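One structure is given below, represented as C-alpha cells, and several questions about it will come after.
With one protein chain withheld, the remaining protein chains of the complex are depicted in position.
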Amino acid sequence: MTEEILIAGFGGQGVLSMGKIMAYSGVMQDMEVSWMPSYGPEMRGGTANVIVIISSERISSPIIKHFDTAIILNQQSMDKFESSVKPGGILIYDGNGITRHPERKDITIYRVDATEEASKMNNPKIFNTIVLGGFLKVKPIIKMENVIKGLKKSLPERYHNLIPINEKAIQRGTEIIKKVS
Amino acid sequence: MKKELRLMKGNEAVAEAAIRAGVDGYFGYPITPQTEIIEYLMEANPAETTGMIVLQAESEIAAINMVYGGAACGKKVMTSSSSPGISLKQEGITYIAGAELPCLIVNVVRGGPGLGTIQPAQSDYFQATKGGGHGDYHLIVLAPASVQEMADFVDLSFELAFKYRNPVMMLSDGAIGQMMEKVYLSPQKERSKTIYDWATTGKPATRERNIITSLDLDPNGQELFNLKLIAKYNLIRENEVRYEEFQIEDAEYLLVAYGTSARVCQKSVQLAREEGIKLGLLRPITLFPFPSKRINELANRVKGMLSVEMSAGQMVEDVLLSVNGKVPVFHFGRMGGIVTTPEEVVECLKSKFIGG
Partner (left out) sequence: MAVVTGIKEIIKPENLVYKKTNIMTENILSYCPGCGHGTAHRILAEIIEEEGLQSEAIGVSPVGCSVLLYNYLDIDWQEAAHGRAPAVATAIKRLMPEKFVFTYQGDGDLAAIGTAETIHACNRGENIMIIFINNGIYGMTGGQMAPTTLPGMKSSTSPYGRDVKTMGNPLKMTDIVATLPGSYYVTRQSVHTPANVKKTKKAIRKAVRYQKLDKGTCLIEIVSNCPSGWKMTPVQSNKWMEENMFPYYPLGDLKTPVE
C-alpha cells in the first residue's frame, strides 16, 4: 500500500501540521512515511503545500508531481494542483473562498466545508483536523487509534489539552464530508 | 542497544545526531534551507547535558575558523551551511585540509550560482569533491539520501575525519534537509576524553610543542607535504568507497545518482521495469572517494549509463572518467531548485538509448 497525498492552501491554515499529524499517524501504524514541505518566504502568508507519502514499503522519491489524493484549501492551489491528481484519484476541497470548483471527470471529488464547521464549533484552529477527518473517512488508511497517537506525538506537550477538541474535530470531519462527483 | 524512533526533518536529525555522537562544538550561521540545525541545537541546549558548545558566529567565515580552532585542539567540531555560505567557508576549509584537521562540514545545497534559489539542488558537486578552495586537496564527501542517513552519517563522518585527519563534508540538499521521515537515533555517546598527541592542548614537559599550520615556505617541504596528502587520498580511495546498488543484476542500462536524485531514480527504475526496460541504479554514498572501479566494471555489462543530478552536469564527468569510453554516458537533470521527476528520467533514458 502506498498513498501519495498533497495538501495545499494558505500559510496559517495548518497545512503543514495536518501533514505532520498524518505522517506521525503513519509512523504509529508502523508504516514508512515522508513529509516534504514547500519552504521559504512563500510560506509566510502565501501559499503552503506539503507532500505526504505513507507506504508499507520503502519510499523512493519524496517529491512527486502526481498524487492519489489532493487536499485543496484555496483557489490558488485549486488552479495549480487540480490537474496533478492521478486519474481515478481523489480531490478533497473546502468550498470556502472557492470561485471555480473542480471540473475533472476522471477523479472522485469530495467537499468538506471545514472553515464553516470550525466557526460553528467556535474554534477556527481545528479547521485542519476537520479536513483530516474528512480525508480519513474516504481513505481509511490509518486506524483512528493511531491517528490519535499521531496527534499526540505531533503536538508539543503544552498543547495536549487541545487533544479532545481535535478528536472531536476529526469525528466531525468524517460526518460532514460529502461526495460531489 | 535500543534505538529511539522519531519523525524528524533531515536538518533536525543532523543536530540531534550531533548531540548524541558526543560532538564537542558546533559553530554556525543561519542560512536557508539549513537553519533548523542551529535552531534545534540552541533549543536543545546541550551545554547543560553533554557540555557541547553551540555558538552562532558573526559569519560563515568566522564559523569555519572556529571549527579550525576547535579541531586543532583534537575536539569533535562541526559547522553547517548552504551553498552561498559554503562558498564563504572555502578559505577555512582549505586551511583545515592543509593543516590536516578532522571536522564535519554539512552542506544543505540550494541552487546557484550566486544567491540563486533556496530550493534544493546538487550543483555544488564540483566544489565539494574537487577541493572547493585553493590548493591540491580533497574532502571526504558523504551523500545522504534519507533523513536516517543524515543522522547516521554524523557519526560516520567523525570516524572517517579522525581516522584520516581530514575534513569530511556531508553533501545533502534542501529536500533532504527539509523533509521529515522516520529516523532511528543512536543512544547518547559520551564526549571523548582522548588527548591527541598532535593537538594543541598546552605543551606538557613530556613532548615537543605542537604547531598546527598549513604554511611551509620551503618548496621542497611543501612538495613533500603535497605527496603525503596524495598518499592519504589514495589510501582513502582504496578503503572508503561506499555505494548502494538497486536492481543491478540483469540491468541493461544504469542510472548513476546520489542524494535526492537517487531517491527519484529508484522510482524511475520501477517505472522503466513496468515498461519492460531493464534499468538499474548505482547510488554513490561517497562522492569522494568516487566508486570509479565499480562503475568501470558495470560498464562491461550495461549498454549505457545516465548520470542523474540536479545540476548542469557535474558528477557525469566522474562517471565518464570511470567508464573510460566503454559505453555511452549522458547527463540528465533539472536545475534552479526543481527536483527531477521519475517520469522525466525514464523519458530521457528512452530518448538517449532506446529511441522513443
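Chains: A and B, in written order; residue numbering restarts at 1 for each.
Note that in this section contacts are C-beta pairs under 8 Å (C-beta built on N, C-alpha and C of every residue); 3 or more make two chains touch, one makes a residue touch a chain.
Here the structure is a predicted model, which is why all the values come from computation and not from measurement.
Judged over the whole assembly, touch between the missing chain and the shown ones holds for B.
Checked against the hidden chain, the listed residues B:Asn11, B:Thr35, B:Asn65 or B:Gln119 yield one contact partner: B:Asn65.
Summary of contacts with the chain left out: across B:Ser87, B:Asn210 or B:Asn226, the touching residue is B:Asn210.
If you put the missing chain back, the residues of chain B touching it would be 24-25, 27, 53, 55, 57-59, 61-63, 65-70, 72-73, 75, 77, 91-92, 95, 99, 200-205, 209-215.
Note that only the chains that are shown with their structure count from here on.
Those residues of chain A that touch chain B in the shared complex are 20, 23-24, 27, 32-37, 39-40, 59-65, 153-154. Note for the complex: chain B touches chain A at residues 5, 7, 32-33, 118-119, 174-175, 178-182, 260, 263-264, 266-267, 270, 339, 341-343.
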